[in-house]
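One chain of protein is taken out of this complex; the other chains stay put.
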Amino acid sequence: MNSTRITEKNTSELVRKGLKRRYRAERRFRFMGIAALCISVLFLVILFGSIISKGYSAFFQWKVRLNVFVDPARMDVDNLASADYAGAVKAALRREFPEIRKRREKRLLYRIVSIGASYQLRDMVMRDSSIIGSTVSFWAPLDDDVDIYLKGAYGKGSGRLKPLQVRIIEKFRQEGRIKKVFNTTFFTAGDSRDPELAGIRGAVTGSFYTLLVTLLLSFPIGVAAAVYLEEFARPGRWSDIIEVNINNLAAVPSIIFGLLGLAIFLNLFGLPRSSTLVGGLVLTLMTLPTIIIASRAALKSVPPSIREAALGVGASRMQTVFHHVLPLALPGMLTGTIIGMAQALGETAPLPMIGMVAFVADIPHGMTDPSAVLPVQIYLWADSPERAFVEKTSGAIMVLLAFLMAMNGTAVYLRKKFERKW
Amino acid sequence: MFHTLSRLFCLSVAVTGLLSWSQFSFAAERDYISIVGSSTVYPFATVVAETFGRTTHFKTPKIESTGSGGGLKLFCEGVSLNTPDITNASRRIKKSEFDRCRANGVKEIVEVKIGYDGIVIANSIKAPRMKLTRRDIFLALAKNVPDPSGAERLVPNPYRTWKDVNPSLPAEKIEVLGPPPTSGTRDAFVELAMEGGAKTFPWIKTMKKKNKHHYKEICHTLREDGAYIEAGENDNLIVQKLEANPHRLGIFGFSFLDQNSDMIQGSLVDGVAPEFEAIADGSYPISRPLFFYVKKAHVGKVPGIPEYLREFTAEKTWGPDGYLADRGLIPMPDREREKFRHDALNLVPLEGI
Partner (left out) sequence: MTSTQLFITVALLACAGFFLGKKRAAIMRDSSGSHSSPGIRPHSTPVYYGFWVSLWAVIPALLVFVCEFVLKRFGHVPFSFRAGVAWEAVAVTSGIVCVIIAWLRLRPETRARNHIETGMNFLFMACATIAIFTTLGIVLSVIFESIRFFKVIPVQEFLFGLKWSPQVAIRPDQVGSTGAFGSVPVLAGTFLISFIAMAVAAPLGLMSAIYLSEYAGSRLRAWAKPCLEILAGIPTVVYGFFAALVVAPQVKAAGEILGLQVSSESALAAGLVMGIMIIPLVSSLSDDVISAVPQAMRDGSYALGATKAETIKNVVIPAALPGIVGGLLLAVSRAVGETMIVVMAAGLSANLTMNPLKAVTTVTVQIVTLLTGDQEFDSPKTLAAFALGLLLFILTLLMNIIALKIVRKYREQYE
């Protein structure tokens, strides 16, 4: 406070004199507040903007129409699965460009079409073997370098593509044989080393299983712990220790939980490395404090009169909790749980320690299958040498953010809907 | 309440039942191959694994990038199915590791060499291409170098610019981004490039016989005064940093140069450019072999190991025209390929180091 000594006579004079300055200070302060808020929001906008501008192209893909003669000589009818489909595709390309003779140039030609074309051809033949001996026409994915060239990632340049390849692509373009389509592979395939064949389904499934383990363990345990601490524990040293522990665990760096998982779940219990089960267990330990704290807050907000009324008509303490307190606190607990799950979904740091940063191409089918999770997939792709993975990384980030927003949105909605003032 | 409770009870029984079904294979055997090891071999092994998974009825192997040493550590832990079946390495298994394996019951290990990886020294294409010799590299990056006056003693590295090292080089500050000591690339780089350069000084070369430890210390110790910058193992970032800063050089595997040939170029070493053919025929001096090791005890217990080996050692995979060559792996000569294919398919175990 201002300790200027002011005589009564000129007080109002002084105040008036200072008023302008003080109002200016007021405006300045207010402006600083708005500015801080705007800058924070601006960061959000920049972050989203840069990711969306890098990643939206991951949802599209350029394809080329190929006319492939399914040569009976290449097809072993007894073993259709491992026939020479790649050879058939290469032959089709050679037929289209008979002027390309040199070995080096031929290799450049083959590199325009993705290896996925031969898998596609195989699937077609396996589905209907009567097409052997005829010429089939289908839309095949282009190689990742060609794909990002067509998407304009190289600007005016041609990137890694050689002039010959650019000529071939432009010829295709003039003939109208390439088109841009929605990239369904991105949502239906597992990881792949070929960016044009890579998808996030494996990672999404892995995240789902991991979260399932986390949810099934952390929700009941978290609620039980909160009920115990709030309703049954006698205040004393023991419950104090537990409380301090929970609050600290909520702020322990997540990487430490990775060290814990390595020592306990992998080395002591011998659970399978890289599995969603272990990932889920580690994330359970990590989200438990969040859920316990939120659940306790929810229990606290239930007024004591409810408990007293139930006890008054002869219910036991357990009955009071189960019949009256829990139902009222449940929405708050659910909200806390969803927020905890959202945290778990985005967590990466502890996972490298328990072997979850691995190449897993298959879609996992259970909790002991090895699997990646979405954030790990993002980390792995961000590390890959192929340039086309940059857009895939951003695309995967967009999917992850969409899931997170949906979860947090649900939490906010639940909170709004069930908010109750006593 | 009874209804709530009993409903909850039934629900939990149902959920646990469902869950159990979904993970029915808990104690059962592993039905996929588990691979760990070097981050240098990782890009090649993953491609083979993916092709293997797509073209056979076996599951796609799981591959973890743990580094060569980390991989061998996990590999040598024992023969239970919780341990990996195969480990990749960007160097040969060491005697200490081999002994450790034996001690833990991993008696039979099949060694398969898969090819070579060139180590390149590259800069942005915006700058002129560097023409280096191994001697230049040694003089520019070693912590202690022979006295520039010619006396046979070591002085702390005095060179600031490339021109100081060799008058024919540009007058740019020496700044090289390279891998940390945890990386196998670093091992190979100091062994091949630095040691190769040091050997051009006869008095250092003679030291090798007299005092091997001191000799290695001279050859293998990199500068710590900022000229050599440890840049982590994320090679993508190194590429971007080179692009942003054209006078810097970066050290990494050939496959990265190959992938990013629109942004960076490899420097000539001893007059040879790091190109596919030059590395393959051995005229490019800095290249190292890559390996993987198979635990024979797991063959037959984990499905698909022989088939994976067949896929990996097929001509269409690791041959001169194979798909690994497209990814930047330098194939071995025909005779060597033949030998290792034979070893792999017949599961010939390693006798000793």
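For clarity, chains are labelled A and B in written order, and residue numbers in each chain start from 1.
The definition used in the following text is that a residue touches a chain if its C-beta (ideal position, glycine included) is under 8 Å from a C-beta of that chain, and two chains touch if they have at least 3 such contacts.
Predicted, not measured: the structure shown is a model, and the values here were computed from it.
Of the candidate positions B:G105, B:P128 or B:P180, contact with the hidden chain is made by B:P180.
Residue A:I256 is the one among A:A91, A:A153, A:I256 or A:L311 that touches the chain not shown.
Although one chain is not drawn, the whole complex shows that of B:Q240, B:S261 or B:S283 it is B:Q240 that touches it.
Among B:D31, B:E224, B:E277 or B:D334, only B:E224 touches the chain left out of the display. The chain not shown here is touched by just one of A:A58, A:V146, A:I169 or A:I292, and that residue is A:I292.
Against the chain not shown here, chain B presents residues 2, 5-6, 9, 13, 16-17, 20, 23-24, 26-28, 38, 65-70, 73, 94, 96, 100, 143, 180-184, 187, 213, 216-217, 219-222, 224, 229-234, 237, 240-241, 244-245. Mapped onto chain A, contacts with the missing chain fall at residues 1, 15, 22-23, 25-26, 28-30, 32-37, 39-41, 43-44, 46-47, 50-51, 54, 220-222, 224-225, 227-229, 232-233, 241-242, 244-249, 251-257, 259-260, 262-264, 268, 285, 288-289, 292, 316-318, 342-343, 345-349, 352-353, 357, 375, 378-379, 382, 390, 393-394, 397, 400-401, 404-405, 408, 412.
Throughout what follows, only the chains that are shown with their structure count from here on.
Spacing of chain A relative to chain B, judged by their CA centroids, is 29 angstrom.
Chain A makes touch with chain B in their complex at residues 81-82, 111, 115, 119, 154, 157, 159-160, 190, 192-194, 212, 216, 270, 272-274, 277, 319, 322-323, 355, 357-362, 365-370, 382-387.
Put simply, chain B touches chain A in their complex at residues 1, 4-5, 15, 19, 22-26, 30, 32, 34, 42-43, 46-47, 49-50, 53-57, 59-60, 62-66, 82, 234-236, 255-256, 259-262, 323, 326.
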